[in-house]
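To start, the structure under review is shown below, and the notes come after it.
Shown here: the complex without one of its protein chains, the others still in place.
The first chain written gets the first letter, and so on, giving A, B and C; residue counts start at 1 in each chain.
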Amino acid sequence: MKPMFTPAEIRKDFPIFAKTMRGGNRLVYLDSGATSQKPISVLNAEREFYELHNAAVHRGAHLLAEEASSAYEGARETLAKFLNAEVDEVVFTKSATESINAIAYSFGNSAPGSKFALKAGDRIVLSELEHHANLIPWQQLAKRTGAEIVWFPIDTEGRLDLSKTDELITNRTKIVALTHQSNVLGTIVPIAKLVEAAHAVGALFILDACQSAPHFQIDVKELDVDFLAFSGHKALGPTGVGILWGRLEYLNEMEPFLTGGSMIESVTMTEATWAPAPKRFEAGVPNMAQAVGLAAAVNYLDSLGMANVALHEKELTSYALKKFSDLDGVNVIGPKNNIDRGAVISFEIAGIHPHDVGQVLDQYGIAVRTGHHCAWPLMKKLGLVGTTRASFYVYNDESDVDALISGISEAKKYFKV
Amino acid sequence: MKPMFTPAEIRKDFPIFAKTMRGGNRLVYLDSGATSQKPISVLNAEREFYELHNAAVHRGAHLLAEEASSAYEGARETLAKFLNAEVDEVVFTKSATESINAIAYSFGNSAPGSKFALKAGDRIVLSELEHHANLIPWQQLAKRTGAEIVWFPIDTEGRLDLSKTDELITNRTKIVALTHQSNVLGTIVPIAKLVEAAHAVGALFILDACQSAPHFQIDVKELDVDFLAFSGHKALGPTGVGILWGRLEYLNEMEPFLTGGSMIESVTMTEATWAPAPKRFEAGVPNMAQAVGLAAAVNYLDSLGMANVALHEKELTSYALKKFSDLDGVNVIGPKNNIDRGAVISFEIAGIHPHDVGQVLDQYGIAVRTGHHCAWPLMKKLGLVGTTRASFYVYNDESDVDALISGISEAKKYFKV
Amino acid sequence: MELDSLYQEVILDHYKHPLHKKLLPSYTAQVHHVNPSCGDEITLNVSIQDGLVENVSWDGVGCSISQASTSIASDLMMGKTLDQALLIVEAFSKLMSSKGNEKGDEDVLEDGVALAGVSKFPARIKCALLGWMAFKDAALQSGKN
Partner (left out) sequence: MELDSLYQEVILDHYKHPLHKKLLPSYTAQVHHVNPSCGDEITLNVSIQDGLVENVSWDGVGCSISQASTSIASDLMMGKTLDQALLIVEAFSKLMSSKGNEKGDEDVLEDGVALAGVSKFPARIKCALLGWMAFKDAALQSGKN
């Protein structure tokens, strides 16, 4: 069943594509890996919340408070369905970065001996692909607890060296935290075996789904991971909202992270006890409008069908990889075939620094990202100062790839390489 | 100079006041202490960001990234001016709750011996007025470090017992964290002497400005506090954005709180070093649209003039206190005169539970808050299960007070008290 | 007026004159429940012997809905078998989640049907459920003891 997937039609739902860019060009937005654009339905959902229902949730007997609460909790239900999760397992945070920090700090706050506590000699397993957001919080937790960071090395194509699994995931392993899809190379990490290995030694598996949840179907029950994080702004949603998903039994056992209003059961001047999840992890008046906006984004994705989204991106990546392979002096960094690979293409042009490549492309209305992409250790491993990265989403099509390819030729001309 | 302050005109800038409430009534919104309504200029600013400039800030060489960065950094400048602060001292968080937790965690992350580190026996001074958000984070920090929580008691009118200052703020005191204005009683805490006392013993002074920054002029240089927190959503701004202000020298010395992208100087697989403030405290793709929306809110407040806002609220509170004093069986909880007092009136009606009062008022389109207002220890101290709270802002006028007063009469009739 | 569907006479009566609102000294289980969002608190004792709810008594603070609802629940449970009682709790929970679309079975819920209107006011459902959830918790604990 071939989907009716017409990016040119989809672009009409996104007001920003009406904008005229530098040099009078149309917007060729190839930076969705950094943040996605937003359909009008998301902007309208946020606005409707403010214009008709705005009030602090869970805190008033009045009509607006009721409506705000039901909009907010309705958003939680939408997100739960999106992930095939239980409603109470979905925590709204401000970003994936906060979600991962929340897990790390909550673990750090655990009493010694608890399932979540770490001690000297325990191991946290990461990979060389990790974004800083799924690396530094664990470094900090390790520093605070005496645990040790170890990691999967990658091969020259940017695939995890899985032959190291038994060596890395051992009885000392307490946490395995991995990216689902590399934001730099597009590599999709085949996690099934790793989840099994982690659980076999009693370790917790945390999935950084920033670059996967927006792009293909996520089913937390099928993935069998223990925690998962992603950001709304990369999934057609507003800025300022992220998702922390965790198994309910764990969330309800864990120590809270942020403390304050709404997450308590009882409070005295010297002590407090905690509400069950999700409230336990949502201190303060939450990002209500953003949660509602994210639900609208997820509804938009659902209306396209996540399977269709994935298929579209796969086809577009195939097309782009083929075009890239015809270019002289241009090297794709990362998997060169289209297996277990997302719609992210990092490349270098011999003799032109990525920042300069980006600047020339910008002159043609083409928005890409350049630099280390918050994955500096990966860059160092690959011996690069940075890459130029094109990342695709539902509103991109072959015309965008063609524009990129001709932009690259212009850059080569401009810098005479 | 009497300001031209016409709430009925101001309401026209706020789309939500066009809404018809229960019983066909207009909206009498008296719950700004929980969250404020938003003017159209704030909604438009957020929308414009998404429709014209949306991109990840600080991360791309393309036009949208430039525009997004300048919108976001421009918002920071606007907020800095609003507080009379240096630009780099303004950190965007998701809420006041996050801001206060950020300070507490950052202190907790400090190396022993640092200015910010606490040890057993050190004291954290609070008050019985505190919102859970300025109480529980300190309890948790105390628990982690062995420090002790002590607090200013209040008198029957809800004023701090300042005779306890010397007893509480001693050489053992490391932190004094106080609310600027009680969200329950409206009490404004006269902090000048307390800031002096704190600094005299080398303690850091943290101000919870959630209920002050939206309502009267804040000048961090004049207040001479060390850190300050407030939430955008209570200051006409969007949900999902808060401010953490701190002295630059402190912010640059402190350990970070959330770690991840954008807050680093360098990163390897096992270690990282930090960027200077404000980046150090803004890990990840930030809440850009919300920061821009908050700047628009602050611009709206500035166009009214904060002195005018304060004067308006003062007059409205006088009017309301007078009306309340004429009511039988209704007791105002908190300062009964209008000195050092904000536009928040908590009350109880003999024989009717606050939740029931709120429900009857709702029938008349009047939105108030009921319960413990996230200040449970204060309620216990006052011997109350909760209060009904009316809180005023720029869009409220005497007609709203009149509606409230007649709603209270209806409630008394309904419950036959 | 919409309000009248929430505050039926029966409810206001129970509120003014709550039944069994005095803790009995002997019980097979005691629970303390709070509603953290509004500060309501309740202590509830049950005496359950041989699968029969012999006594329910309680004390606490709260709004008219939570007080009346606990009064109704405690009176209703007395003399029922544990199994019957738990079925009644379930029927009441279902009624509360009906969003105003159900009236409740008076044969099962007796005065409890007066609370049907609460289901239209989402913020009050927790008030109405407080006593019932406390009873259920106590009954199950009593079963375990």
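We adopt the following convention: contacts are C-beta pairs under 8 Å (C-beta built on N, C-alpha and C of every residue); 3 or more make two chains touch, one makes a residue touch a chain.
What you see is a predicted model, and the numbers here were worked out from it, not measured in a lab.
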Which displayed chains the unshown chain touches: A, B
Touch criterion as defined above, residue of A:F116, A:F347, A:W376 or A:Y395 at the omitted chain: A:W376
From A:G33, A:G342 or A:G386, residue that would touch the chain that is not displayed: A:G386
Identified contact with the non-displayed chain, of A:R22, A:K164, A:K323 or A:K381: A:R22
Absent chain, residues of chain B that touch it: 58-61, 65-66, 69-70, 262, 264-266, 275
Those residues of chain A which, in the complete complex, touch the missing chain: 22-23, 353-356, 359-360, 363, 370-372, 376, 379, 385-386, 414-415
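Operating definition for what follows: only the chains that are shown with their structure count from here on.
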Cα-centroid distance, chain B relative to chain C, in whole angstrom: 38
Interchain centroid distance [CA atoms averaged], chain A/chain C, Å: 45
Chain A and chain B: spacing of chain centres that average the CA atoms, whole Å: 31
Chain C residues counted as touching two or more neighbouring chains: 37, 121, 124
Residues of chain B whose C-beta touches two or more other chains: 22, 355, 359, 370-371, 376
